[in-house]
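Missing here: one protein chain of the complex. Every other protein chain is in place.
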Amino acid sequence: MSARIQKLEMRGIVKRFPGVLSNDHVNIEVSAGEVLALLGENGAGKTTLMNILYGLYQADAGEILINGEPVQIDSPRMAIDCGIGMVHQHFMLVPTLTVSENVALGLPSEKGALLDLEPVSRRIVEIGATYGVSVNPDAYVWQLSVGEQQRVEIIKALYRGADLLVMDEPTAVLTPQEAQDLIVLLRTMVAQGRSVIIISHKLHEVMAVSDRVVVLRDGKKAGEVATGDTNPEELARMMVGRDARPFSREARQFDGDCVLCVEELCVNNNMGTPALRGISLGVHPGEILGIAGVSGNGQKEFAEAISGLRTVESGKVLLSGQEITHCTPKQIIDKGLGFIPEDRLHVGTIPSFQIWENLLLKDHAEKPFARGVLLSEKTIRAHSEKLVADYGIKTPDLETQTGKLSGGNIQRLILAREITRQPKVLVAAYPTRGLDIGAAEYVHEMLVQASREGMGVILISEELDEVQKLSDRIAVFFDGRIMQVLPVAQADEKTLGLLMAGLTPDNQATAG
Amino acid sequence: MKGRTFFVLLAALVGALAIGALFILLAKSDPIRAYKVMLTGPFSSSFGFTETLVRTTPLLLTGLGIIISFRCGVLNIGGEGQILIGAIASAGVALAMPNLPGVVLFPLVLLAGALAGGLWGAIAGVLKARLNVNEILSTVMLNQIAAQLYLLLIRGILIDPQEVTYGTGVPQTALVTDVVWMTRLIPGSRLSTGFILAIVLAIAVYYLLMHTTIGYRLRAVGAGPQAARYAGINVPFYMALSMFLAGALAGLAGTVEVLGVHHRALEDISAGYGFSAIVAALFGRLHPIGIIPASMLFGALILGADMMQRAVSIPAAIVMVIQGFVILFVVASDVFIRRPELFGQWKSKWSRRSGEVS
Amino acid sequence: MTEGLEQGILIGMIATGIRLATPYLLAALGEMLSQRSGVFNLGLEGIMLMGAFSGFYITYVSQSPLLGLLAAIVTGGLMGMLMAFVSVTLQAEQGISGIGLSMLGWGLSGLFFRLYVDGIQSIAGLKAWKIPGLGDIPIIGPMFFSHHFIVYFAFLLVPLLWFVLFRTTWGLSVRAVGMTPQAVDTMGVSVSGLRYQCLILGGMLAGLAGATLTVANTHMFADNITAGRGFIAIALVYFGRWSPWGILAGSLLFSMADSFQLWVQVLGINFPYEMAVMLPYIVTIIALMISFGRVWPPAALGKPYERGVRG
Partner (left out) sequence: GGDSKPAPAKTEALKAQSNKIKIALVLPSTVDDMAWAQSMYEAVKKIQTDSKGEIELAVSERMGKPVDAGAAIRQYATQGFDIIIAHGAQYQSVVKEIAPEFPKITFAYGTGFQTGPNIFAYDPQAQEGAYVMGILAAKMSKSKIVGIVGPVEAGDAIKYNKGFMQGVAAAGGDVKTRIAYTGSFNEIVKAGEIAKTHMDAGADFLTGSSQQAVGAIKAVAGKPGTYWLSTDMDQSKVSPDAVLASQVYNWEKVLGKILELRKKGTLGGQHLTLSFADGMLELKYNPKLEAKIPADVKAAVEKAKKDIAAGTLKIELK
């Protein structure tokens, strides 16, 4: 369409959804060669604002100007033509297509109407090499881990070579190293005269990558600062409206019997190839065992295998000394396993169910909540109200559809449900992914609380500082095996990084 | 809001009838007179009113089953076959034990109809749950199989012996013993206690779905199969159960047609109820209470259009044309009720487009 | 039985199966396009009936079967467009719209037949066209190469549609839009545009399928001549797992079973004919029971697309 974007402004943007004012007269601007960071709690209106810029939503009021000229962006096509690219918070990928097909989608082909994936694959490899975001172009998206899928999203945007790149929480599922690479990449891009708007809940990333920060709170602009003039604490205060609570936990040593024991566990992935190749592991009552590793190295399958959702090929799982290897999910739940799944919306809850219904997903047929086959609604209601209050779930009422809650609140709901059941072991898979600082803090507190009450907690995460902060011991997964289990004291960033890459520090030493 | 809904539905109906009127004119008939009969016929006389409810009954029963299965994530297109199997089973049991007293035989016959329909439905349910056979495929096929099976039975072992004696061979069973006939609510009409049974079952299904653990699980499996599995719910079992219940309700619909309307099983006993009930269930927003007015309205539409055809003698095909338009208009108008804001968006988009052009 | 007779039966059975498969194949391929784009078109039956009628009628008045077929294709396309308008633009519940469309098609075709055609009339219709050369091969020729040309067209459509779906940019978008419409949308391709195209194309194929029954097979029209074939075609899309080859397999399996039972009946093997009539339905279900592997139904099937609503 037009000349390159030198300056983009959004002025007085207002966007209303039934019951919420998501954007309330928001002004932002970004110039070529600049990285603007958008900060804010979950539900502050960041994504909404960017969706308006990308033509997915129409603003109720306000205007968008490119190089001073007002533009009407009423479809993504128009945004693309204006030179805007976007990496969306929720993946916009077609699982049944390959990576290169996903990238080629909507692009003209050199061969006219005929699909020509050859050059696309080549470019994908090139981009991968140049920017450090490599992924196999022939792999189907459904075969990829979430981290790899995120890379595909980034490649999609880079492939189109936008002047202005919007990235909505691009690092939420990346490993620290990948996130670091991405930051380098973004800096290269702006050095070439492009501009970037990035949304992130990770303040250190924001500090590292951005030139300027705009903070949204409840749909309004709550502040704007040059990154050089601020620090993470101030940003947190601007976002949440209070100081972040410092958090620390003393690691402890445990001996005695494990409450959950895994012996030589072998499990296949969805494609029928081995995902776990003989894992042995145990967690003690009251202990937090961190599981670190790049996602896609068997963590998901591990969590599913012990909760009975995935068939165990060989090996054993014992819960309080009883074998549960081939039990049904129901039996395992009854024996005392709690689980906070990775996909909180679709596995952790039923999005169209009301809040009280989701709070009783596991216990609806248990004694006080059901008499025979009849649900005891009074008891359920009282119980749910208590949980909503205790766990600070922000919702208008108990009848609200769970899918309408923010990610943070959905996570609170799941925690409330799982922890009040008082399981013997609680498995938490990526429990703070995509949560804002406040919500993440809360989850951390609750996990620690659970361990104090004597539960064995298994925390699966890619966030090294989260694992380090919370765990007593850390196991590092690589390619379906445990590289090493080490006490948190010995687990410094460098060691963990090497282990996650599949190298033992000793090897490294000899090699070096 | 309520007023708006009413207005939109009215507009949709008027629109559909206006287009339908063109076709009535094409057939050289008087649309005004035709519509007068169609719209008032089903409500203005005891005949119209009771006949409307006669249609409502199987629509409601079958629709309740469809609600259960849809809510559990199983798209049951098999109502038609389940009705037939229910009808033949109930007639068969009633004919097999003509000497039992009514108090014993009547529940037995109801049970037979429900059980047979249920088992027939469960075939598709089990195939889906255990072997991942798509239920749309299996129910469409099972409908055809049921139709042939039904025919085989009513012209074969269950045929009215008189038909054989006289050599007329009409494919129908003998009349079932009158101790199991459902009482006619209004003399001179065909409206029977089957209608009351249907209403009672609607309330029962409402309780089942909304207030019991079984209903909770059925809904959970439909709304979030992954989450349901993770929460320890036996997903395949509930899928199969939903189809069993759906089939049982459709089977009862067939039973009511036998015991309440015809007193025997005969050819073409289901007037397409298996399909119409899908429309009724969806119009009732898959709610066991919502389907009551939906199936009444649908029953009135079917009957009214038939009455219209008789009143002004137009080709029967026009009946289908008008029904088709009414369904299309009403379902399309839903968007103006559900998302009134869309209207504004289109308007602004349109004005913007035309603004750019000029 | 003599060898010649057995051969004759085999040839007849296969040729009949192929002829029977054609309307299913066409209609199911059309439905496959609709479903791949994310729209569950339950109105197939009505579209087929309209195609059947308009094909018949135009052939009747113009004496040209080709014009008739063309008319059927256009009519089918218009019906597809109507379905698209209701279910895509107006976001109506697709199951209901489809049943409405079915009733409309049934009614309209019956009405026009009554108003504009005087009773059951004959039309010249389409003649079988033996492919020169191929048609003369013994056994193979009469089985496969002595049909009317819609049969060849329908079978050629299978690789053609496969090619379009898997080897063109448009096909890529179609494969994507039924799975993840938001991905297509954010890549700057119009979701409703694609859905309109697929429904119209699908409608055209269904229209042709209907016309096959009138213009090619029976040379006549009668009320409800499709007799539920549209629903069978929809079922075959599920059987074929949304793939042209799978649908070909399903249509052939179903129709060969049907042809087999016709021959069994005609040859007088003694058992209740209802069992024979049931055979193709049973065979189809059983075949799906023993097939395995991962199925990827279009994830967005049946859901109107709204921006910003997560799947």
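Read from first to last, the chains carry the letters A, B and C; within each, the first residue is number 1.
What we mean here is this: a residue touches a chain if its C-beta (ideal position, glycine included) is under 8 Å from a C-beta of that chain, and two chains touch if they have at least 3 such contacts.
In this text the structure is predicted, and so the values were computed from the model without any measurement.
Shown chains touched by the undisplayed chain in the intact complex: B, C. Looking at B:L266, B:I289 or B:L342, the residue that reaches the missing chain in the full complex is B:L266. Only one residue from B:Q172, B:S192 or B:S242 touches the chain missing from this view: B:Q172.
Set against the missing chain, the residues B:M97, B:I289, B:A311 or B:I337 yield one that touches it, B:A311. Residues touching the missing chain, restricted to subunit C, are 8-9, 12, 15-16, 19-20, 110, 113-114, 119-120, 122, 213, 217-220, 222-227, 229, 259, 262-263, 265-268, 273-274, 277 (touch as defined at the top).
For subunit B, the residues touching the absent chain in the complete assembly are 33, 37, 45, 47, 51, 54-55, 147-148, 151, 155, 162, 166-172, 175, 188, 190, 257, 261-264, 266-272, 303, 306-307, 309-313, 315-316, 319.
As a convention for this text, only the chains that are shown with their structure count from here on.
Within subunit A, contacts with two or more other chains are made by no residue at all.
If you check the complex, the residues on subunit C that touch subunit A are 166-173, 175-176, 179-180, 182-190, 296, 299, 307-308, 310. Remark: subunit B residues 23, 26-27, 75, 77, 127, 131-134, 136-138, 140-142, 144-145, 148-149, 151-152, 156, 275-276, 278-279, 282-283, 315-328, 331-332, 334-335, 339, 342 touch subunit C in the complex.
Considering their complex, residues 58, 72, 74, 307, 309, 328-334, 339, 341, 343, 346-353, 357, 361-362, 364-365, 370, 373-375, 377 of subunit A touch subunit B.
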